[in-house]
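Note that this complex is displayed minus one protein chain, with the remaining chains in position.
Up next is chain A:
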Amino acid sequence: MKFVIALFAPPHSPAARRALRFAEAVLAGGHEIVRLFFYQDGVHSASANVVAAQDELDVAAEWSRFVSANQLDGVVCIAAGLRRGVLDAGEAQRYQRPAANLAAGWELSGLGQLHEAAQQADRLVCFGGQ
């Protein structure tokens, strides 16, 4: 079955970890992830600048590893990312910001990518809240 997984909650929310564990279980179950989409505060999990305490799970780093290792289509909403300071090199240059911080594996794109993926997939599962 084809899944789209959307994350709306920040990396320090239990929902971010729940979405990650769900995504891992989707692949482990032999299913396909058509696209991952980070929206609203979920975009913070695509920042390479998030630092987790040593005894805590580094959700943002795990997401980056997960997306890269499985060569997934990981999309971060560009409007939500810009307003929260999650920039790739192109946007950092365009808006003359000192650094880009989009983690490996991710790309910035529009909300239309969520809509398109939802059409292609059998299931859209959203994670947010607590």
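Everything that follows uses one rule, which is that contacts are C-beta pairs under 8 Å (C-beta built on N, C-alpha and C of every residue); 3 or more make two chains touch, one makes a residue touch a chain; residues count from 1.
Here, contacts and distances are computed from a predicted model.
Missing chain, UniProt protein name, picked from "Branched-chain amino acid transport system substrate-binding protein", "Sulfurtransferase complex subunit TusB", "ABC transporter permease" or "Anti-sigma-W factor RsiW": "Sulfurtransferase complex subunit TusB". Across the interface with the omitted chain, chain A contributes residues 1, 3, 8-9, 14-15, 18, 21-22, 24-26, 28-29, 31, 123-130.
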